[in-house]
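Just one protein chain is left out here, and the rest sit where they should.
Right, chain A next:
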């Protein structure tokens, strides 16, 4: 008996019942059991995700707080980090390299700082997205929740980080004699669209990162290239002026989503950065990028829902 084979065990314990002889599939169907860990329909998935909204928010806030909880200055770093970042870029690009071609010099610092903050928003959402699943396997293997909660939560954490940065930005604007007016309200739709765009990207990279964790090593380089190509520290039209570049390249640079969201926030806040700096149809592109990336990202992520958690 000590070497009981598999078949013996089944025979020994199977109850004498009307269910005798049913295959597991038939038995499951008879009692209405469902496959454990199966992927819900898209509508059901959206509903589940909405049901977890409190968890998503609490998780993002917890991550944000935990980030600086060991530091002596504590949550002050939420504001100090972007400020120091901006100072470094100003030192290199403003003072050493003089990248402020084509931009009125009294506007350059607000221009640069806005660009850095807005790009960092997208950049850190992507980086957090890559690790959203692969870095939280313990959580994924222990509890039930729609897995999209994680990338969405990380994107939300970056949004809250950005709002802290915006406080710094307002102070810098005031210091450079740029005062609030009605056009500042345009920042809200611009950032909402960017948030949708970022969430979509985070979802896409969360799925890719769960399959290939190596992306976490590669993405910083891709993102840095993207940053330099998006005109964070220079004006794209001014930089291209008088250079012999093909027209399509100029279009790609200007209509790339990062450049568009940066330009919209700059346009909203800085009076001297008028519509002449913006490419045509800029709001349509901002909306298009957000919807396209958001929807594609969500569906792409959902498609692999039942497979997250495998090592």
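In the analysis below, a contact is a pair of C-beta atoms (placed from the backbone, for glycine too) under 8 Å apart; a residue touches a chain by one contact, two chains touch by 3 or more; residues count from 1.
As a convention for this text, contacts and distances are computed from a predicted model.
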| item | value |
| --- | --- |
| Among "ANTAR domain-containing protein", "Anti-sigma regulatory factor (Ser/Thr protein kinase)", "NADH-quinone oxidoreductase subunit L" or "Teichoic acid ABC transporter ATP-binding protein", the UniProt name of the subunit that does not appear here | "Teichoic acid ABC transporter ATP-binding protein" |
| Omitted-chain contact residue, chosen from A:42, A:62 or A:167 | A:62 |
| Per the touch definition above, residue among A:80, A:139, A:170 or A:229 touching the missing chain | A:139 |
| Absent-chain interface as seen on chain A, which is shown | 1-2, 4, 6, 9-10, 12-13, 15-19, 24-25, 27-28, 31-38, 52, 54-55, 58-59, 62-63, 65-66, 69-70, 136, 138-145, 213, 306-307, 309-311 |
